[in-house]
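This part shows chain A:
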Amino acid sequence: MILQGRDIAVRYRPSAPLALDGVTCGVAGSELVAVVGPNGSGKTTLARALLGLLPLERGAVSVDGRPVSSWSRRALARVVGVVGQQEEAVFRLTVAETVMLGRYAHLGPLAAPGELDRAAVSAALERCDIVDLADRPVDSLSGGEWKRVRVARALAQEPRVLVLDEPTASLDIRHEMELFELVRQLVNGGLAGLVITHHLNLAGRFADRILLLDRGVVVADGPPSAVLSRAALSRVFDWPVAVTTWSDGSPQVVPLRAAEQESSP
Partner candidate 1 sequence: MIFLERISLALVILAACRSSPVPAGPISIIDDAGDTVRLAVPARRVVSLIPATTELLFAIGADSQVIGRTSYCDYPDEAKAVPNLGDGIKPNIEAVIASRPSLVLLYNSGQNAGVSGRLRELGVPSVRLNTDALSSVPRVAQMLGKLTGHQRAADSLAAVFDTALASATQPQRTRRPKVLLLVWEQPPMTIGRGSFLNELVERAGAENLFADVAGTDGVVSIEAVAARNPDLIFTTAEGPSAFASRPEWQVVPAVRDKRFLHVTGSEFNRPSPRSPLAIRELTAQLNRGTR
Partner candidate 2 sequence: MSGARFGGLGLVVILCLLLGLSAGAVPLPLAAVWAGLWHSGAEASGIVRDLRAPRVVLAFLVGGSLGICGAALQAMIRNPLAEPYLLGLSSGAGLGAVIAIATRAGGAWAVPLAAFIGALCAVALVYRLSLVSGRRLDPHVLLLSGVVVGAFAGALMSAVMVLSDAPGVRNAFLWLLGGFGTASWRALTVFSAYALVPVALLLFHARSLDLIALGDEPARHLGADVDRLRRVVYLCTALLTAASVATCGIIGFVGLVVPHAVRTVFRPLHRTLLPVVFLVGGCFLVLADVVARTAVRPLELPVGVVTALIGVPLFALLLRRTLA
């Protein structure tokens, strides 16, 4: 496990209830873990806790065996690449310049980029299939292209873990699939992948393991076919669903409409 959290408890304000209560979660190389759950279940909180951005009331997070607090931000950035939910660019950089910013973790503020850095950037651009966008200014990109640029930037860090927070938000089918295929390829290539998503079906198709959260607690942790069960999902999402199986064996969730609910067992 490169990224591991044990019995994590997080409370945002002294008077507030626990946002996370005893969550254990980890991800290893070549493994794609999806974290799902209803709004407010603590998905993003978990991601931030695992990245050492939140003070823990209880529990510990370790990166590559060492406590996350012992890592400097720069050293951590060499191991963990993060693609956040949203980002707005204020200054008009090109795609290549943006991806090069991912090398900060290796270069620091002063050093000039060298061969290694340029190679890492090229590799990242290629893997994300945006080489022909390299000189385009970032404000001329579509939503899907911008997402891929940010993934490329995270890859330029040459991390061993890739964390994505709601990467398919506001993407259409094609871009959703392209993104998940990309992440799957990267994970197959050795990266550890942690994806926070509300998209149950994509999680079912692509993830090796799914973590189902409900109000700060882990309800289920296992392969998609085990976690995405009708009973568990209906209870956690407070809405009746049906679960079918697609031809590749992955469970697909269909939320039921009012008429359908009566006829379902």
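Worth pointing out:
We adopt the following convention: a contact is a pair of C-beta atoms (placed from the backbone, for glycine too) under 8 Å apart; a residue touches a chain by one contact, two chains touch by 3 or more; residues count from 1.
Selection criteria: all candidates are chains of the complex that A comes from, given by their letters.
The structure presented is a predicted model; accordingly, all values stated were derived computationally and were not measured.
Checking the candidates 1 or 2 against chain A in this complex, the single touching one is 2. Every residue of chain A that touches candidate 2 in the complex is listed here, in rising order: 51, 53, 72-78, 80-82, 84, 87-93, 97, 101-102, 104-105, 107-110, 153-154, 157.
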